[in-house]
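Scroll down for the structure; my scribbles are underneath it.
With one protein chain removed, the remaining protein chains of the complex are shown where they sit.
For chain A:
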Amino acid sequence: MNLTLKIWRQKDGRSKGQMVSYKVSEISEHMSFLEMMDVLNEQLVNSGDEPVAFDHDCREGICGMCSMQINGEPHGPDRGVTTCQLHMRMFKDGDTITIEPFRAKAFPVIKDLVVDRTAFERIQHAGGFISVNTSGNTQDANAIPIDKHVADHAMDAATCIGCGACVAACKNASAMLFVGAKVSQYALLPQGQVEATERVLSMVAQMDKEGFGNCTNTGACEIECPKGISLENIARMNREYLKASLKG
């Protein structure tokens, strides 16, 4: 395939960026989107230009590092996949592909397509954990019986890889799907109950402090999430939050 790429180039956080057009040829439909980006970067390096900076690590859909807004959608047009799992067969010969960084005030651009997603980490630090004392007397987790359905829901919530596609897709740049998933994975299990009240209050407070927008239930996050995190998790977080607020 021969493709035209329109890519956001930005030297650093302070510079103004702009879209730049590139041409790549002989792209195999079996390549992943990031492999296609590698081809472009080799081409750029060979001609003495600055390669396009983009995030990636595992390249198998588990680390949540890869990002990119591809043709107006985070992780591109395919469903249930990250950018590293997106195949070039989703595109046609001669296509023009627009590639931009995830956009949100809380995700400032570091360079080109790389954005700073440490806001998510600060939200996690605010309460996305349980405190256990591993003194040797700790009860074995498997000794606490948990309904299979409940365990499954908790596991589903826990599959969130923190990629930020939910924020990127949302017209309001809201982080509620991410925070909803993180709150839910503990709220559903007995191990999460001890800190439940404090957890939801502090995580939501941190989310607001980071400057994410307000959820208006458009549902864009759920559709674009590579892990299929359900909107149910946002409803659960809202419930947990209301419960916690009443307790104070």
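Operating definition for what follows: contacts are C-beta pairs under 8 Å (C-beta built on N, C-alpha and C of every residue); 3 or more make two chains touch, one makes a residue touch a chain; residues count from 1.
Methods note: contacts and distances are computed from a predicted model.
Visitor: Assuming one chain is omitted from the figure, identify its UniProt name from "ABC transporter", "Succinate dehydrogenase / fumarate reductase cytochrome b subunit", "(2Fe-2S)-binding protein" or "Osmoprotectant transport system permease protein".
Guide: Checked against "ABC transporter", "Succinate dehydrogenase / fumarate reductase cytochrome b subunit", "(2Fe-2S)-binding protein" or "Osmoprotectant transport system permease protein": the hidden chain maps to "Succinate dehydrogenase / fumarate reductase cytochrome b subunit".
Visitor: Among A:3, A:66 or A:104, single out the residue that touches the unshown chain.
Guide: A:104
Visitor: With the full complex in mind, choose from A:190, A:211 or A:228 the residue touching the hidden chain.
Guide: A:211
Visitor: Considering the complete complex, identify which of A:181, A:196 or A:234 is in touch with the unshown chain.
Guide: Among A:181, A:196 or A:234, only A:234 touches the chain that is not shown.
Visitor: Quickly run down the residues of chain A that touch the omitted chain.
Guide: Residues 6, 8, 19, 69, 71-73, 77, 98, 100, 103-106, 169, 171-174, 176, 204-205, 207-208, 211-220, 223-224, 231-232, 234-242, 245 of chain A touch the chain that is not shown.
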